[in-house]
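Note that this complex is displayed minus one protein chain, with the remaining chains in position.
Up next, subunit A:
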Amino acid sequence: MPPDAGRAAEQVARQSYGKLIAFLAARSRDVPAAEDALSEALASALRVWPERGVPDKPEAWLLVAARRNLMQAARHRTVAANAQTTITVAFEEAEERMNEAGKAVFPDERLKLLFACTHPAIDSSVHTALMLQTVLGIEAKTIARAFVVSPEAMSQRLVRAKVKIRDAGIPFAIPPRSALPERLAAVLSAIYAAYGLGWDGLDGEEERHSLAGEAIWLGRALLAVLPDEPEAIGLLSLMLHCEARRSARRDRNGRYVPLDEQDTAAWNVIMIAEADALLRKAGAFDRFGPFQCHAAIQSVHATRRVSGMTDWPALTTLYAALVKIKHTLGARVAEAAVIGRALSATAGLERLNRLDPRDAAAYQPYWAVRAFLLARAGDDAAAVDAYMTAIGLSDSPAVRDFLADRLKEVRQATPR
């Protein structure tokens, strides 16, 4: 096979997968059937394109082929007559919309699919995985790796969720304005979680990087359709701020570098500028929310590039606001860390002590912050202890090595 045809098919599949699935499943809500039809269409593309050449509009070609498969499948199954009618009507409608659009492009229904994937009727723990698979076409295997579950378990979860979409009558629609804030929050969380999967681990960099890229792309796609939602703008700003620092997170030897020790020259200035502009735009709506707050925190960190120093008091104010909006363990630990820098290590530790020890016992950031603050406060013995726990809870060798170095420093400083 000429490599061109294979590559073209793969490229179209990557770029159009979610668009095609969303379009094919919009009326029937039958994602598994749409997936089967599309994967068959992709298989025939791989057979046909090398011989006849890649069509002018590969996306439309795939759509026509997938649609034919879907019709055939519906005919083969002894479906109730009215279901058959539904499918036919759906295609006619779809065709009409395509014709209306005039240029043989079909409407982008991905956003509707996104809202279906994050519907409250679906267990929120599968929202992100479902979104990654159906909207972006990422393989279950890859998703399983990112979530640290077995590929089989992940496939089962995804299948269950898709069946639920079909059988529970979950609508493929952008919710009405009254329900939008709550539903949008679930979409934003799923996108941010996808970004987090691409960010958290420092290992397996390439695959994770692409996951982060996909999340940013989704954030942009969302903005294109919902331009007046400040939280959606805030999320994109947040992701861009984090992305701008990606290459600075490791030094030349591949070692982990914490944010306040990163070389700001390695930050991506263009991304930071865009992120800041977005944050200002979001602020103009005067509807503050957690993602805008997160983005504002990152914006303060980004200012170190110009000012040469971190504005810890400003961060304290923002984290206080964040904890008020979202009372999560992560936010509270981060607040304590910032207070530990802005006021004193003792003040930060005092904050950490307010947390429920049962929640904190297996939370790595808690122990890393605690160890750092204890060392600053001069309690070396307790710092050594906390560093050991933090190391034991780390899942990344790079982070483990970084903490081991800090531990060594504390041990060397301690007279024996």
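Some points to look at:
As a convention for this text, a residue touches a chain if its C-beta (ideal position, glycine included) is under 8 Å from a C-beta of that chain, and two chains touch if they have at least 3 such contacts; residues count from 1.
Here is the rule we use: contacts and distances are computed from a predicted model.
Within the choices "sulfate adenylyltransferase", "C-type cytochrome biogenesis protein CcsB", "ATP synthase subunit b" or "YciI family protein", the name that UniProt assigns to the complex's undisplayed chain is "YciI family protein". The omitted chain makes contact with just one of the residues A:64, A:159, A:277 or A:362: A:362. Of the listed positions A:153, A:269, A:320 or A:381, the one in contact with the omitted chain in the full complex is A:153.
One chain is missing from the display, and on subunit A it is touched by residues 148-150, 153, 361-362, 388-395, 397, 400, 404, 407.
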